[in-house]
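One structure below.
Removed from the display is one protein chain of the complex; every other protein chain stays in position.
In this document, chain identifiers A, B and C correspond to the written order of the chains, with residue numbering beginning at 1 in each.
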């Protein structure tokens, strides 16, 4: 896919209602485009009544997991995650908002393995309609995700199309330079 | 605020229901903490019936604005924007999802000026409950935003606490290096 | 479409600087509505107006009076009316101190002179040509107070210009002061080159169109608010000994000290700006108001090799490197207090500093923004862990980066060169409003 390599030039992209411009088949369905804001999920689903505290507690669990093993989520190639609980009327909804570099289609199975390993099931199993056989049925899991994915109609990236890996390499380089400069002063 | 300066070490932070750990007063209300995923908005509001197409069309307008002037949104100090329309029952909701470096409290007035200049009102005025006097009343605007802001309960950053400015400088440095290497081969 | 300023109704204080070498601020408390009104009634005729600016002003007519929210209440303004005033004013500076970075050693719990007390109701500001005249006014006011019951002076502060009295204002660190001043649109005054466009009157006075293109809503009753302004008062001690010691510690030569002092401020002590004179001082430039503000940053010094990004003047006025600058302008009035510390003398432990009022039409958008974002945001302009080196809060260790080729200089853990010793949010009413407050009755004013 052609990308604008001028990583310092912010870019915005309006996205059609379907979530993609041209239907391009991925392994598990249409692939979503890489946008200036990389790849991403906005998965919104109603939670089962009474599960809010369990879901919130899981936030702390992930915090601790990452503290103990900062690279636990490395296979997802994330930039950022934001998990939100919000109310619509008397119902409570969960939103999984992630910005990452893999198109989901590519690393689906890795993601599912990882969700098992880090127990993301603790959250997903609290969502209405989540397939009970998700651990053995990748397609069921993926169907749920696709059905609850809400494509953006606009995405904007200040440093468009740059992968987290590239950013981390660049930051390491800058850090090395900066510390060199400090030592030279 | 103390930050972990190891920008290559991913970090997750679980966030209390209120959206902050300790009540810290900002100019326009409690300040939200800077997390490993920087600052951010998840503003969710119901749209007025029949306005969906206008809202979508505005995505294209922003795309063109940024194309013509890539730095049009610079004062917001963004990393990423994702604007999403999604359905709950028969209602349609708009979500403004942004990751940025300013705490909103600090640059509120700049943001409002910018929203006027780029016509973000085209969207916000389509949201139910948006104050009609927002252009002259910063507090009314801010009240709306705060009432519709849904704090995350977990945020994760792969390169935590790093500002977009720092990332762009690092990428420019890396690009300079990379092109130097290409020329030396 | 600038509306004509009602100069006869606006207190002179923000309209023009008076040629004063001395001043006195008195911080008052009213024991009763009647006491406050009586005191005010006697003093209103002495308050200078915009109209008197530029005319001969033989005695104590450079009087200015302003009130805290509690002061307005103590004069009988009811809660319904007060509720229409902005929240930040109603809460007062002490309640907003955390937002302003006025914490730790600078915190309201350590302020001098009862300024954080809810008993603070009014400030009367006396500017005088010299200390003798100031002392005469003080005596006069003391006598006046002695004729009234129920008005207490919580504290007071005397101010004097620093030597050598050569017509150049300096603060204790030795920097030339009062080089920048916004020009109010409609006054006919021309901004000096580089000072930006004239600023609409509504940015400073209530009831006028501001830079948004419309007049913001007036607090009620309009009789009280129209032609008024908000003031933020700050009494800021300057640690001259610590400042000089820091310069000596960081520099081997006198020239290096001066350069470092200039890097912290963004101007040489003469006032010459680093952007225009990066390598050595240029006193002629410093004193030339037609030239000393005539510069920008974006093209001339984008990386701060001349004037560091975090230097005091670059934070307080980022010029073309910030948004909506016209909505951030403020008018500063004040002066120095405490004796000068002679060059070479050891620190004497005496408090000295600047005590100043910042005038604006929105404390939250103008004054608080400057304190919150420009002065104390450690990530201002992508700096990392830095605050304004001169006026920022340095209770925690913050740094200062001086961009330099080939190798930048990073000063780690700057000491605090200043400490806030007091502060207040005040409303500076127009003359009719003062009369209204003195009478408690709108009808008497027509």
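The criterion applied here is as follows: contacts are C-beta pairs under 8 Å (C-beta built on N, C-alpha and C of every residue); 3 or more make two chains touch, one makes a residue touch a chain.
Treat the numbers as computed from the prediction; the structure is a model and nothing was measured.
Taking the complete complex into account, the chain left out of view touches A, B. In the complete complex, the hidden chain is touched by one of A:118, A:163 or A:178, namely A:163. For subunit A, the residues in touch with the chain missing from this view are 1, 24-28, 75, 101, 105-107, 109-110, 113-114, 135-139, 163, 165-166, 169. Panel shows subunit B; residues 181-182, 184-185 of it touch the chain omitted from the view.
Assume only the chains that are shown with their structure count from here on.
Under the contact definition, subunit B and subunit C share the contacting chains A.
The greatest centre-to-centre gap from subunit C, using C-alpha centroids, is found for A.
Ranked by how close its mean Cα position lies to the mean of all protein Cα atoms, the top chain is B. For this pair, subunit B with subunit C, the centres built from the Cα atoms lie 34 Å apart. Separation between the centroids of subunit A and subunit B, computed from CA atoms only, is 17 Å.
Shown for subunit B are the residues that touch two or more other chains, namely 166, 169. Among all residues of subunit C, none touch two or more other chains.
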